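Of the protein chains in this complex, one is absent; all others appear in place.
Order as written gives the chain letters A and B; numbering starts at 1 within each chain.
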Amino acid sequence: MDVNNTKLSLRFSATGLVVEGNSPAQRLISFIDTILRGVGQVMLQNNSYAGFIFLIGIFYNSALFGLAVLIGTAASTATAILLAVDRTQIRQGLFGFNGALVAIALLYFLEPNLLTWGYVIVACSFSTVFMAALLNLFNIWKLPTLTAPFILTTLCFVLACARFGRLHSTNLLPIAGLPQAATVEGIVTTSTVLEGLFNGIAQVFFQGNVITGVIFAIGLLVSSRLAFLTALVGSLTGVVLAWGMGAAEHAIRSGAFGFNCVLTAIAICSVFFILDTASAIYGLLAVITTAVAFAAISAALQPIGMPAMTAPFVIVVWLFVLASPVFPRLRRA
Amino acid sequence: MDVNNTKLSLRFSATGLVVEGNSPAQRLISFIDTILRGVGQVMLQNNSYAGFIFLIGIFYNSALFGLAVLIGTAASTATAILLAVDRTQIRQGLFGFNGALVAIALLYFLEPNLLTWGYVIVACSFSTVFMAALLNLFNIWKLPTLTAPFILTTLCFVLACARFGRLHSTNLLPIAGLPQAATVEGIVTTSTVLEGLFNGIAQVFFQGNVITGVIFAIGLLVSSRLAFLTALVGSLTGVVLAWGMGAAEHAIRSGAFGFNCVLTAIAICSVFFILDTASAIYGLLAVITTAVAFAAISAALQPIGMPAMTAPFVIVVWLFVLASPVFPRLRRA
Partner (left out) sequence: MDVNNTKLSLRFSATGLVVEGNSPAQRLISFIDTILRGVGQVMLQNNSYAGFIFLIGIFYNSALFGLAVLIGTAASTATAILLAVDRTQIRQGLFGFNGALVAIALLYFLEPNLLTWGYVIVACSFSTVFMAALLNLFNIWKLPTLTAPFILTTLCFVLACARFGRLHSTNLLPIAGLPQAATVEGIVTTSTVLEGLFNGIAQVFFQGNVITGVIFAIGLLVSSRLAFLTALVGSLTGVVLAWGMGAAEHAIRSGAFGFNCVLTAIAICSVFFILDTASAIYGLLAVITTAVAFAAISAALQPIGMPAMTAPFVIVVWLFVLASPVFPRLRRA
C-alpha cells in the first residue's frame, strides 16, 4: 500500500468525497464514499454526508439494521463493480440503495442466522441485476427506476418463506387474510400527529423510531433544504389525509401512511420538477394519491400476507413523471 | 358576456358542435361539447350526440349516476385544461371518458356523501394524470390507452376502503373470497338472452337496466351504424358463449358477460381495423377471448373482493392491436 508515501488526492465536495487516482487506498475510500451515497439515494440524495447521517440514525435504533444496510449496500455495489457497470453510475450510489433496503427488509422479516445472511447477499446481488434490467427497460422514457428493484426482490425472497422451511419469519409480516371494510379505530391526538410525522420519515428505512426520524430529517437538511422541507410536508400530508379518511390511529402514529408520501414529495417537488405553483399543486395531488395508493396496495397484498413497502411511491411517481411531457405547465428539472 | 350582440359562430358537424372564437360563451359551449364527447368516448365514439343520448340513458336509470358522469367528466377534463394539455386531444373527449367512469364507479361502490364527492373529484383529477402517463408510455407502439386509467384509478380508490374507516361501501362490491369451481346455476330462457343482450350494453356504464341499454344502442346508431351493429353482435356473442360454457343464469341476464364483449367488438371491428372477412374472424376470436378473460379476471380479483370492470376488454384489445403488425392479413383503420 502506497498510502503513506503518496498524496491521497482526495477532497471534500458539496456532496461527498472526490477521490482521484487508483491506488488500493484510494479505491477503498472511493468505495466507502459510494456506499454512503447508496444509503443517501434511498431518500433520492446523491450525497455521502446525508448517507452517513442516515446510517447514524439507523444505528441509533438498531445495530443489526445498521449492519444490514452496510452489508446490503456493499453487496449490491460490489456485484455492479464485478459486472463492470459504468463507473459514473456506480459512484452516484445507484447500485447501492436497493441493496440497502433489501438487506434491511429481509432482516426485518426473517430471523437473522447464517442462512439468512447468505440469502441476503444473493438477494442484494440479484437486486443489482434487477436495477440494470430496469435501467435498460426504462431508458426509452427516461423513467427513473426508483426503489422498484428493492420492492420486487424483497417480495420474491420473503414470499419464498411459504415454501422454504429453513427460513424463519420474525412474525412482523402482515397476517395473510382477505381485506375487509375498515372502521375508525382509536383517537388521533397531537402526539399521534407529531410521532407520525417523524416516524413517517424513519419508516423509509423500516425504522419505527421518532429520534431516528429526526436524525434522518437532519441528514436531508444537510443535503438539500428543499428535500428537508418537502419531506416534512409530505409526511404531514400523509398523516392528515389518513386522519381525515378515518385510518386506524396506531397506523397513523407508526408512520405507515407517511413514508411513501415523504418519498413522493421529495421526488416530485425537489428532484424531478422545478418547484413552482404548478408543480406544488401537482406534487400535492401526487402525495394525496400516494396515501390512497398505500391503503389500496396494503389491502391488495393482504391475501398473500405481504406489506406494500414503497410500491405506492414508486407507482405514483412513475405515473406523474411519465405524464409530465403531456402537461406543458410543468417544468422538468 | 357578448353572447347577445356577437355571432356565436358555431355549427353542427357530423360528430358534434364546432365552435370558433374564444369568448366566455364560446368556451363554455365548447366545454359542454367536450364533456359530451367524453361521455361518448366511453363507447369509443368521438361524438357529442351519442354522448348526449348516453347521458339520457343514464339519467333514465338514475339521476345520481347521471350527475356523477357529468361531474366526473368535467373534473377530469378541467384538470387536463389546467395542466395545458394539447387542445385537440381534449376536444376529442380523450380526457373525459375515464373521469366519467371513475365517478360512476366510485358512486356505485361508495355511499354518496360530501367526503365521497371530494374523493371522486381527486380520483377524476388523478385519472387525467394516469391518462397522460399512458399516452406517453404507449406512444412507441401507437397503442390506445382505452379505459385502463379508469380501471386502475377505481381499483386504487375503492380498495382503500379497507383502510379508510370513513369511506362506506354500498355493499355492491363482490365479497372477498377464494375462487371455487363453478356449477351450472339457473336455466337460460329467451328472456335471459334478450335482457342480457341490452343489459350488456347498459353495463358499460354500470347501469343494470334494459331500457338504458336500448337508449345506449340508439346513441351508438346515431354515431355509427357499424358501432351499433358490432355492439349488438358483441353482446350477443358474450351471452351465447357464457350460456354454452355454463355460466350462472343471473350473471348472463345481468349483462355481466356482455359489456366487455360489446367494447371489444366495437374496438376491433369498427374502430381499429377495416371490417372484412379477416378482421371479422379476428374480432370473433377477440370477443370470445374477452368473455373467457372476464370469467378469469373476476375469479382472480375475488380474494381482494374487487370487480373485473372493463379490464378484460382493455387487455384483449391491447393484445389484438399489438399483434396486428405481425399479421399482414389485417388492415388497420
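Here is the rule we go by: a contact is a pair of C-beta atoms (placed from the backbone, for glycine too) under 8 Å apart; a residue touches a chain by one contact, two chains touch by 3 or more.
Quick caveat, the model's predicted, so the values are computed rather than measured.
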(message) Tell me which of B:15, B:77 or B:289 is the one touching the absent chain.
(response) B:289
(request) Based on the whole complex, identify which of A:146, A:167, A:182 or A:197 touches the chain you can't see. (result) A:167
(message) From the list A:19, A:132 or A:286, pick the residue that touches the absent chain.
(response) A:132
(request) With the missing chain put back, which residues of chain A would touch it? List them for me. (result) 82-86, 115, 122, 125-126, 129-137, 140, 155-169, 176-177, 303-305
(request) Name, in rising order, the residues on chain B that touch the hidden chain in the full complex. (result) 140-141, 178-185, 242, 244-248, 251, 278, 282, 285-286, 288-289, 292-300, 302-303, 318-320, 322-330
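Everything below uses one rule, namely that only the chains that are shown with their structure count from here on.
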(request) Mind checking the centre-to-centre distance between chain A and chain B? Centres are C-alpha means, answer in whole Å. (result) 37
